[in-house]
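Accompanying notes for the structure given below.
Shown here: the complex without one of its protein chains, the others still in place.
This part shows subunit A:
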Amino acid sequence: MEAAVQGESAVEVQDLVKTYPKAEGNAVDGVSFTIRRGEIFGLLGPNGAGKTTLVGVLTTAVQPSSGAVRIAGADIADALRVKPRIAVLPQTNNLDRSLKAREVLTYHAAYHGVPKAEREARADRLLAELGLADRAKEKVPRYSGGMAQRLMLARALMHDPDVLFLDEPTNNLDPQSRYFLWDRIRELNERGVTIVLTTHDMNEAEQLCDRVAVVDHGKVLVLDTPDELKKIIPGGGLLELHAALPGGAPAATDAAADGADPTLAEGPAADLLRRLRALDAKQVEPLATDGDGESGIARFRLFSDDAGALVPAVIEAVAQEGAQVRDLRLSTPSLEDVFIHLTGRNLRP
């Protein structure tokens, strides 16, 4: 049974559940997916979605409560077979602070049985590639966040893993370091390393990943290529409207993203929504204000194949309602829009 699947799959997850002791609810709540060999696979979700837990289970650091995981054909319970093939770039710095930077690399390789001459050579090569050669003899606590990140990447590569897990690798990086890391990830992938990365950055998932699983509350909501995911949105185009309501009336669109919110039933925001729904759009959604919305500003999204064509009608609808257009944006849907569409919430932390 496995032999056929194994050829292409790097990671197979089936009905995986993780419940932490004494926790309410499941951190990972019945998840199944397969990651193909050689792909860059993204786990996209907000904080607390269960990404780190999922990576923990896939890398033998977290004990699953139920379900099955196979990495490169080996059952995760058979940890001694799995560990040589995987490597992790963790979300937080867990470098061995008692060692010097270069020793972090050589000892890591020694733990993995890489012969001495080879680990010395690899350490030097990786330190040079990641721009750490001149800081190699320093103790780890003196490393800045970005340097520690690069050192952890070098460490992960010291034993030549088949599957590399990166947990929010670019979260705290400046843009330059972020692009540097993206390049390294693409390079590794070209050399045949399967990449599994978690992120809450839509742009990152879109730019980097072959396929993306959108996770929320421990569940995979959808899994597909970024292009296919965008097609989930009704219509290929998107028009976002911010309108100032007459007399500064409360927008009352909080938590209204499901479109049927009772607070919208009355008042100018509801009237405007009804007008917009009468237009030729595939779908119209009021947006939650997330608490940061200006009072008196109502926000809506109109989905359509040709969103541009809606502009005059939208402006007219706003005027008829006695409201004012504050912002009107045309865009092609991004993964962020997909997330908002699926959950009614914004993804930003």
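Methods note: a contact is a pair of C-beta atoms (placed from the backbone, for glycine too) under 8 Å apart; a residue touches a chain by one contact, two chains touch by 3 or more; residues count from 1.
We take it that contacts and distances are computed from a predicted model.
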| item | value |
| --- | --- |
| UniProt protein name of the chain not shown, from "L-lactate dehydrogenase complex protein LldE", "Transketolase family protein", "Transport permease protein" or "Phenylalanine--tRNA ligase beta subunit" | "Transport permease protein" |
| Sole contact to the chain not displayed, among A:Leu54, A:Val88 or A:Ile185 | A:Val88 |
| From A:Val17, A:Val62 or A:Leu279, residue that would touch the chain that is not displayed | A:Val62 |
| Contacting the left-out chain in the complete assembly, out of A:Asp29, A:Asp162, A:Asp210 or A:Glu336 | A:Asp162 |
| Selected residue (touches chain absent from view) among A:Val28, A:Ala72, A:Leu238 or A:Ala323 | A:Ala72 |
| Hidden partner chain, residues of subunit A it touches | 2-3, 6-7, 20, 56, 59-63, 72-74, 79-81, 83-88, 90, 92-99, 103-104, 107-108, 110-114, 155, 162 |
